[in-house]
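Up next, chain A:
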Amino acid sequence: MGSKLGWLKLPLYGALLFLYLPIAVLIFMSFNESDAPFTWTGFSTRWYGELISSPEILTGFRNTLIVAIAATIIAVVLGTLLAVGLARYQRSAALEAIALTPAIFPDLALAIGLLTLFTNLNYALGLDSVIISHALFCAAFVTAIVRGRLHQIDSSLEQAAADLGDTAVGAFFRITLPSIKPALIAGALLSFTLSLDEFVIAFFTNGPSTPTLPIVIYSMVRFGVSPEINALATLVLLTSALIIIIAQRNLKVKDQI
Partner candidate 1 sequence: MSAFLSIENLSKNYGQQIAIKNLSLEIAENEFFALLGPSGCGKTTLLRALAGLESVDAGEIRLQNQDLLSLPANKRPVNLMFQSYALFPHLTVYENVAYGLRREGLPKDEIAERTSKVLRTVSLLDQKNRSPSQLSGGQKQRVALARAIVKRPKILLLDEPLSALDKKVRSEMQLELKRLQHEAGITFILVTHDQEEAMSIADRIALMDQGEVIQVATPVEMYRAPKTKFVADFIGENNLLTGQITTSSFMVAGKSLPIANTQLPSGSNAVLVLRPEQITLGVSGFVAGKLISSNFYGGSTLLFIDCGFDQLIKVTCVLDQVPVVGTTCHLSWNPADATLLSDG
Partner candidate 2 sequence: MRMTRKVTVSSFAALLLFGLSACSGSDSDSSALDPNADLSKQTLTVSIWAAYYPEDIAAKFEEKYGTKVTITNHATNEEVMAKLTAGGDSGIDVAFVSGQFAQALAAQGLLENLDKSLIPNSSNLIKEAEQLSYDQGAKYSLPYAWGTTGICYRSDLMKGDEPTSWNDLLTPKPKYKGKITMLATERWLMLPAQKALGYSANTQDETEMGKVKDLLIKAKANLLAYDDTTFYERLVSGEAVMVEAWDGWCNYGIAKNKNIKFIVPKEGSDLWADTMVVLKTSKNKEAAHAFLNYIYDVDVHSWVVDNILYKVPNKAAMAKSLPALVGDFPNMGISPAELLQQEGLVDLGKASSLYTRIATEVTSK
């Protein structure tokens, strides 16, 4: 396999080394016995124990799950409807650009915009405001993926359904939805992972009593070098890897970008 690559092996394996070296160090240090951040003293799994008995992390994890699940549900519904609408009812480059903008918009600008909106509406910040905010950019990703899938599917399927007497909504549920199912699953999983890891928008739109996991991690990282973070990183990596592998089975990475 490698022989065809020649000198290209260097950048390929170099990039992988670059990407994985810090992660390998974190995983390694998560099994360190002492809390010395840079010195190996012996093998131990105590930090995993401390991790799962830390109330902050558990609360953060629970909050993050709530946000990710709720935002994903909203994003899948909105994103799918919008993708179908754009593909079948209103082809417009401008609308399409607007629909996809939240996905690439600078997160900081989005975050302060939402903060401004919520404060001016006197809307108390909490998990719900994070959910609303996360659903915004997640929906854009769902739209992009579903839109891509709809490109590949013949629109004559729905026309055939209409020809056979089905309503537009009926055709959507009976024909369109089943045929875009892989894209829906991939979009949902992507939304879920993106929300799970999102920090900046959550940081600005979250209320005081409901920190999400990345916010907990942020305060931990700022307050110094705790081996619990290494253990957490290892677990987060495993979870993300699992989700991504499942998503991969439904849609190849290359179709997403």
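The set was built so that all candidates are chains of the complex that A comes from, given by their letters.
Here, a contact is a pair of C-beta atoms (placed from the backbone, for glycine too) under 8 Å apart; a residue touches a chain by one contact, two chains touch by 3 or more; residues count from 1.
All of these numbers come straight from a predicted model, not from anything done at the bench.
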Handout entry: chain A in this complex - touching candidate among 1 or 2
Key = 2
Practice task
Under the touch definition given earlier, write down the residues of chain A that touch candidate 2 in their complex.
Solution key: 36-38, 55-56, 115, 117, 119-126, 207-211, 218-219, 222-225
